[in-house]
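Note that one protein chain of the assembly has been removed; the remaining protein chains are unaltered in position.
Note that the chains are named A and B in the order they appear, and that numbering of residues resets to 1 at the start of each chain.
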Amino acid sequence: MTAHHLSRKELASWVADLRGRGLRVVGPVEEPSRGGAAAYREVSSADELALGGGLPARSLKEQFLPPTEVLFGFRRSRDGVELIDTPPRALATVLLGVRPCDAAAPELLDRVMGWDYRDEPWFARREATTVVALACPGVDESCFCTAVGLGPDDSRGADLVLTPVKGGYHVDVVTPKGEALVAASSARFAAPKHAEAAAEFHRAAREKVERNVPRVGEGMAAWLAGNFEHEVFSRLALRCHGCGACAAVCPTCHCFDIVDEPEGLFGGVRRRNWDTCQTAVFTLHGSGHNPRPEQNSRFRQRVMHKFSIFPRRFGETLCTGCGRCARACPGGVDLPEIVRDLEELVG
Amino acid sequence: MSKSTQPSTPSSAPGDVAFEPRLTAFVCNWCTYTGADLAGTSRLQMAANVRIIRLPCTGRIDPLFVVKAFERGADGVIVSGCHPADCHYTAGNYHARRRFAVLQELLTFLGVEPERLTFSWVSASEGAKWADVVNGATERVRAVGPFAAYRALVADALPADELQPAARGGAPRATTATEERA
Partner (left out) sequence: MKDLQDLAQRLLVDGTVAVVIGYERGPRGARPAFVQRPEDVERLIFDAECVQNLATYLSPRRRHLLKLGRKAVVAKPCDVRAIAGLVREKQVKRDEVVVIGVRCPGVGEDRCVTCTAREPRLADHLVGAAVAAPAAGESQRDAKLRELEAMTPAERWNFWQAELSRCVRCHACREICPMCQCDRCVASKTQPQWIESSPHARGNLSWQLTRVLHQAGRCVDCGECERACPEGIPLGLLLRKVAEVVDRRFDFRPSDDPELPTPIGAYRLDDPQEFIL
């Protein structure tokens, strides 16, 4: 893997280069409307970036799967209905300074989005996007990326990884796409100067996060599948409000609803909107039957999907250990705690 | 970015002669609707900008009706019913009065110009009053202009002329799937 050094000053120039070439640059900023809390937003210059700030409230999910998206339009015609194609708006984008837990998530979701049907809007945006991760020092006690096989130093899903060092960033090139991005602005990137410091940053961060939750074992997925009726789910679901805040902030939750929305008298659009298995009506059938009528079963579903169903189908956990669900939950549901407790049951 | 669903007008600035406000009126059957009928049979002249939706009683009016009217293109809304003590169902308008009070203050707080909302009590014999209400509401809405802000709420909306059938002045059918859209 080739490496470079990018000074802070050259980072600013690099962002200007990217913008000059017509690329969108999206990265963490401090949002005044959130009292300065971090969010991923499009920026027009490096000044707006708050690299090394807090963990942004929302994940990168919306860069590839917007909360609402038009799939096509339709209008009445003499003979029936005409469909109006709306090719996906996939603007060339660089995600700059994103957390490793966020960088890894879209790659996990690629498995679902390309499984039995190729989701064109998703992949159009994926192909148009280059991911530049920023190695993370570890956020707090709710981080558990190492428990799910990732880490604050991980390069999964990233094309480049920046690690904070003296005067700027150590740059690791991960993929050919990342290589191409560097090559297009090669003047900004110098020879690597602080590789050992970068490695030490990674090591310290990993050690910090590993203290939170032990590695989820191989047996978890099978144990969950074999213990569907275990009382642990009823116990854990007691405080869950079924509010869906966890799914909204989660990098890997991807369920969506499809609706037809009239616009004017003669036509409308078909949209895809974010949805969550935590709501009561998520599995409500037209007949009135609901296979998940209570929060116990809905809560169990979330745990099952992430730690059993997806792993059994695709071989990895549908969770990047970012801990947002634990921070967002108004009822005190704590997924890191739950993973620790389940691991004890798995034995 | 305003994608108007009105029939095309040359321009749509507030007070512009070319802008004809579109108002929706939710009226009760027993008083205001009958009063509006009387205004008609009396050949009273009044603005033609109001589309009337008849309901049994103002008590039936859900605030969502007003929201839906704005969503679907109304520039202004009128809500009208029987005077207090005259409700055909005894107390429907009393319930409505409380709801409307909260609704109009909340809409104003959300930034909807108060001129877009008109509430009135118009009895079955008040044809002239109905004409006044219609004319007054139309002029107030004309002065504040089209409710372009509401129509601009959907950032990724398709242009309105694409969603109109070609036979009604909509865009010709798009030919290729790869055609770029703004």
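Keep this in mind: a contact is a pair of C-beta atoms (placed from the backbone, for glycine too) under 8 Å apart; a residue touches a chain by one contact, two chains touch by 3 or more.
The model shown is predicted, which means the values in this text are computed figures rather than measured ones.
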(message) With the missing chain put back, one of B:Ile53, B:Ala101 or B:Ala167 would touch it. Which one?
(response) B:Ala101
(request) Considering the whole complex rather than only what is displayed, give the residues of subunit B touching the chain that is not shown. (result) 62-64, 67-68, 71, 84-85, 91, 94-95, 97-114, 118-121, 133, 136, 149-150, 153-156
(request) Over the whole complex, note the residues of subunit A touching the chain we left out. (result) 33-35, 37, 57-58, 67-68, 141-142, 234, 237-239, 241-245, 247-249, 257, 259, 261, 271, 273-274, 276, 279-281, 293-296, 326-328, 330-332, 334, 336-337
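Operating definition for what follows: only the chains that are shown with their structure count from here on.
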(message) Taking the touch rule as given, give the residues of subunit B at its contact with subunit A in the complex, in rising order.
(response) 5, 73, 154, 156-158, 160, 162-168, 170, 173-174, 177-181
(request) Using the touch rule from the top, collect the residues of subunit A that touch subunit B in their complex. (result) 68-70, 73, 75-78, 82, 84-87, 89, 263-264, 266-269
